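A single protein chain has been omitted from the complex, and every remaining protein chain is retained in its original position.
In this document, chain identifiers A, B and C correspond to the written order of the chains, with residue numbering beginning at 1 in each.
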Amino acid sequence: MVDVPEVSVRALGPCRIASPLAPLIDDKRTTQHYVDEDDRVLLDDTLSMIAQRNVPIDSLPGFEPAGPRRKIFFDPSKTRVGIVTCGGLCPGLNDVIRGLVLELTSHYGVTRIFGFRNGYQGFIARYGHSVLDLTPELVSTINENGGTILGTSRGQQDPEEVVDCLERMSITILFVVGGDGSLRGALEIGRVARERGDKIAVVGVPKTIDNDVPYIDQSFGFQTAFSKAAESIRAAHVEAMSSPNGIGVVKLMGRHSGFLACYASLANSDADVVLVPEVPFAFDGDGGLLRFLHRRVEERGHAVVVVAEGAGQDLLAQEDPATPQGSDASGNVKLRDVGQLLTRRITDHFAAAKMELNLKYIDPSYVIRSVPANPYDSVYCIRLSHAAVHAAMSGRTEVIVGRWRRRFVHVPITMAISHRSQVDPAGDLWLSVLEATGQPVRFR
Amino acid sequence: MVDVPEVSVRALGPCRIASPLAPLIDDKRTTQHYVDEDDRVLLDDTLSMIAQRNVPIDSLPGFEPAGPRRKIFFDPSKTRVGIVTCGGLCPGLNDVIRGLVLELTSHYGVTRIFGFRNGYQGFIARYGHSVLDLTPELVSTINENGGTILGTSRGQQDPEEVVDCLERMSITILFVVGGDGSLRGALEIGRVARERGDKIAVVGVPKTIDNDVPYIDQSFGFQTAFSKAAESIRAAHVEAMSSPNGIGVVKLMGRHSGFLACYASLANSDADVVLVPEVPFAFDGDGGLLRFLHRRVEERGHAVVVVAEGAGQDLLAQEDPATPQGSDASGNVKLRDVGQLLTRRITDHFAAAKMELNLKYIDPSYVIRSVPANPYDSVYCIRLSHAAVHAAMSGRTEVIVGRWRRRFVHVPITMAISHRSQVDPAGDLWLSVLEATGQPVRFR
Amino acid sequence: MVDVPEVSVRALGPCRIASPLAPLIDDKRTTQHYVDEDDRVLLDDTLSMIAQRNVPIDSLPGFEPAGPRRKIFFDPSKTRVGIVTCGGLCPGLNDVIRGLVLELTSHYGVTRIFGFRNGYQGFIARYGHSVLDLTPELVSTINENGGTILGTSRGQQDPEEVVDCLERMSITILFVVGGDGSLRGALEIGRVARERGDKIAVVGVPKTIDNDVPYIDQSFGFQTAFSKAAESIRAAHVEAMSSPNGIGVVKLMGRHSGFLACYASLANSDADVVLVPEVPFAFDGDGGLLRFLHRRVEERGHAVVVVAEGAGQDLLAQEDPATPQGSDASGNVKLRDVGQLLTRRITDHFAAAKMELNLKYIDPSYVIRSVPANPYDSVYCIRLSHAAVHAAMSGRTEVIVGRWRRRFVHVPITMAISHRSQVDPAGDLWLSVLEATGQPVRFR
Partner (left out) sequence: MVDVPEVSVRALGPCRIASPLAPLIDDKRTTQHYVDEDDRVLLDDTLSMIAQRNVPIDSLPGFEPAGPRRKIFFDPSKTRVGIVTCGGLCPGLNDVIRGLVLELTSHYGVTRIFGFRNGYQGFIARYGHSVLDLTPELVSTINENGGTILGTSRGQQDPEEVVDCLERMSITILFVVGGDGSLRGALEIGRVARERGDKIAVVGVPKTIDNDVPYIDQSFGFQTAFSKAAESIRAAHVEAMSSPNGIGVVKLMGRHSGFLACYASLANSDADVVLVPEVPFAFDGDGGLLRFLHRRVEERGHAVVVVAEGAGQDLLAQEDPATPQGSDASGNVKLRDVGQLLTRRITDHFAAAKMELNLKYIDPSYVIRSVPANPYDSVYCIRLSHAAVHAAMSGRTEVIVGRWRRRFVHVPITMAISHRSQVDPAGDLWLSVLEATGQPVRFR
């Protein structure tokens, strides 16, 4: 029997106010496609999963569907809203800000929306960041640019001070657009507000360039990011093809999860090897990476290696056990540079084998995360931000909005930060990578 | 109680041959994410849906998961494969052809793969189309171009003649990449082969620029197509903004389903009105389209209308009841031109109101379907084609591969052609369109 | 002996005020590359041309170089500036507006800049268009969008009324961004102001999507436009390749000049035939277009025809001699539709020959002119607008800025409207088209 997780969503209280969107909802003909607000979107998607739960059908775990409610909790005319973006950039941040503001104003009639600058710093007086009045005019075309008009920063701030600020400004809805660490912060803010008896809805829109937040099909901006990353792999391929014994090495983001490396590599099938944090690899030996590359270069004249920044950290620690690793402002452990290790080991190998080598190293870094969202992600962001507004107006709190099996749902923040989503070495994505590259199941 | 549909997949016989991919599979650690080949992916995704089935959990309907099997039906060394692409172009056709060929050759060791030219015409002797030998070298970079290297054509051919051709060439696996009509043809071919006792696997890869094949999350090429279509909406918006009382009208594909119009319109939120086949509309009256446009132009100085070609066909039939509608080679009813009707009615309205009008009409037509697949669709196509090869090698037939709730699955062709997927006027996509445009629930 | 044209530029008076840009200029080391303000850029570029002038070297015709002067005519602190954009859209309009505003404010310190809306209508009271205050903040990112934030319109207005408006607003510099007709208007405005004794500098920035303004190497936005147009040719090619006997027909802008059709066709070499206004063609006969297409389709299976809208107008007039042609608001004669004629004649020909034909017609229309400028055109626009500001501040009037043999120069408007630049059927551009397509020198 598999545990039934706690998927119920915290609410600030009963919804008693008629929603301005009720006409849109009530016009709806009832069809099987519509998810009623009292229905639940199944957490599981296979027969064996639900069988293993060993509970009656009506006890199967399911997420609350997102979307507008007939009745809402907050009185729009008296509601003041805050928005903050935290952590590293990701395509689509401005789309989300814009979507939140437009939905709040044009459909709910909320008129006071404040943008806090530079992440959680924006709430703390000593940083001195001014607050931005977010109006429909101000945000109308911001989606055409990458980045975030609110700015961002890494790291936590004292949740007590944040709630102080919210109280001072009479803000009762706070949208946090951020990743793992920022959502933990949001949870703390929600908790503090709750303990103080404040009726403040804290709603997260999960942001992760690594696509590693669980219980969401795919994070916003991810398609844009891997599409952009694929350009670097193509560049490495072209360079490798154009020189005798050319090898291209491309380092991509991905601290704990290799989704970006996998998808970008599948996008044009130029990669010969993909290295991700989830699958350990060895350099040496008959089944090792170096021998594989050696053979590829002999057979095809060139090769491309795509490596996620978090891959091979165990090997790096072995190479350099003495140096302690620091952390950045978000508390992320600073990674050792696998790109340098790879180029050094490959160079040494070919030198030892007395083979010519033309190695080109490409690190697209920030370029993939600062571009505007592509059309798919734009659509996704606008729908996600609509869902976030509906959730907040109905008094949901300590919750994120996500898309689960293509349905927009409410996921408790506690679940969203319970673990990281990773590439399953036994799943179909990694299998596709193995099929596309022809690399062995493991380099060992 | 809701009927339990027949989702079981037809197979040519028991799988007794060890798959060359078994090592990839057997290496897998067992995890909850892996879908076992005996498991089923639930057809339903909400609690109320499965409750309404009123059957025990283990009788809930579910699709067979796609993916490699440990044992396969066909002996790769003796297998000859045919591939055909049918109907209108769609981004990703070459990606699918390439994916099929590379998976067949590099992972299963199949060496005889034949491309039939110009759709089902390619099987019929009197058309005189030569057959293309599909090798890894030939297909290695075809994904960089739009269209299909096999060519295509509309319309059916006699399934008996097609099976004659397959028999003559000893082909035992046929991949049909095509839409609704072509899949009906594939079903006929499968039936004829079955009745003759031929062990021929007929596996479809569903193709539809309108995204209207049911039981697949999204059809390949659809994201590329709506992204391209969004450019025309942007152009219309820029033109409309740059002239006094500017109105842009954009006609997009979408005979029966308005998905393309909805997604393209959401992509940059430039549209003021979206018209789709699923939602009837009226021109006249206080709640009609013309009055709405009139007001928008007064308030904002400009407006953009996006119309799917299949919208308003009832109005067109009223205008011109005498002319009978013909059909094209695929048997599709020829649509009357809603774009012309719109421009005429809008022009007349503004003339009657003695208002200046600068109307620009844009029909991107073929441009949106002839572009190469974007990175997302490329990844999707390669994974879809891998799934199709696994299905065929394991002897599945009269089946398509699709993605259901993000799982790759086998769907019987009978289900795939049972109805068209449409935009649900009561669902969350249309609600997002209403929220983004601010247009009323219905023009009436 | 060839006439020496009048290339001298009209100036409002002597320059006596030290330019704020003098430090930038005076810092310059003297080098051969710098063009001194008293020097002249040769009108001619070959030995035979200057020999034919039969004048002493120092009498050879040459344009005044553009660029900053050490002394200027207008006192920046008292200068009020107007900007207007006229005629059809063209990529780069917003770049030019932005470049003018930024140069005026940050380098000359001019603070009052007015944007007149919707072309020359903006000066005329009865249209009721408000005036836009153009500030650096307002224009800082407008270059990222196509179109023009000022709006535009076709057609002339009474120059007396325009000068009335300029006098009322104390505007002494007027920038007109427009084409042939709008520059004629600018000349009239300059003349009226001159006759009234007003010291008003009227400086044009020539805009033409057809690249047909003479004495400028290439008009701004042209590269962006032909790059975009090339996408349609590629689409037509992909469609034509994908069907038995496929023919793609692409109609592009180009009323009197085929530059757009030529460059777009050379960009990817997909075209089999290019038809331009400068080279008459015949449909019938052994050397006619239809026979050529017939052969191409027989030999290659497909063909692509690119036609400029102004091509074949003589043939259209023959077909339909009765109907008189009207004119649009700019006084342009309305063209008959060569695209329809082509598709009809091709369809008839193949029907008569009893050959299958799959003809696809693509008209990208406004899509090619409403996109933002590409990086090359952005650079060009910013440099052009800098040159325009320098010209105006030094009191030049009835002049355009252009680029001649890669030097920025001042060209009297009288020269710029003296004739249209056209594709020379005897020149190297057309020769390149003939070489790339393999079409005969003439269809006749």
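Here is the rule we use: contacts are C-beta pairs under 8 Å (C-beta built on N, C-alpha and C of every residue); 3 or more make two chains touch, one makes a residue touch a chain.
Please read these numbers as outputs of a predicted model, since none were measured by experiment.
Enquirer: Would you mind spotting which of C:Phe226, C:Phe292, C:Phe350 or C:Phe443 touches the chain that isn't drawn?
Expert: Only one listed residue reaches the unshown chain, and that is C:Phe226.
Enquirer: Please pick, from A:Leu43, A:Val371 or A:Ala436, the residue that touches the omitted chain in the full complex.
Expert: In the full complex, the listed residue that touches the missing chain is A:Val371.
Enquirer: Among A:Arg296, A:Lys360 or A:Arg407, which residue is in contact with the omitted chain in the full complex?
Expert: A:Lys360
Enquirer: Which of C:Glu137, C:Glu299 or C:Asp428 touches the chain that is not shown?
Expert: C:Asp428
Enquirer: From the listed residues C:Pro68, C:Gly88, C:Gly146 or C:Gly221, report the one that touches the chain absent from this view.
Expert: Once the missing chain is taken into account, the touching residue is C:Pro68.
Enquirer: Over the whole complex, note the residues of subunit A touching the chain we left out.
Expert: Against the missing chain, subunit A presents residues 89, 118, 121, 127, 129, 145-148, 151-153, 231-232, 234-236, 238-239, 241-244, 360-367, 370-371.
Enquirer: On subunit C, where is the contact patch with the chain that was removed from view?
Expert: Output for subunit C: 2, 23-24, 27-36, 39-42, 44-51, 57-58, 60, 62, 65, 67-68, 102-103, 106-107, 143, 217, 223, 226-227, 230, 263-264, 266-269, 374-376, 378-379, 382-383, 386, 405-408, 424-428, 431-432, 434-436, 438, 441-442.
Enquirer: For subunit B, which residues lie in contact with the unshown chain of the complex?
Expert: Residues of subunit B in touch with the missing chain: 141, 144-145.
Here is the rule we go by: only the chains that are shown with their structure count from here on.
Enquirer: Counting C-beta pairs in contact, pick out the pair of chains that comes out on top.
Expert: Result: the chain pair A-B has the most contacts.
Enquirer: Roughly how many whole angstrom separate the Cα centroids of subunit A and subunit B?
Expert: 28
Enquirer: Give, as an integer number of Å, the spacing between the C-alpha centres of subunit C and subunit B.
Expert: About 42 Å, centre to centre.
Enquirer: Any chance you could list the residues of subunit B touching two or more other chains?
Expert: Not one residue in subunit B touches at least two other chains.
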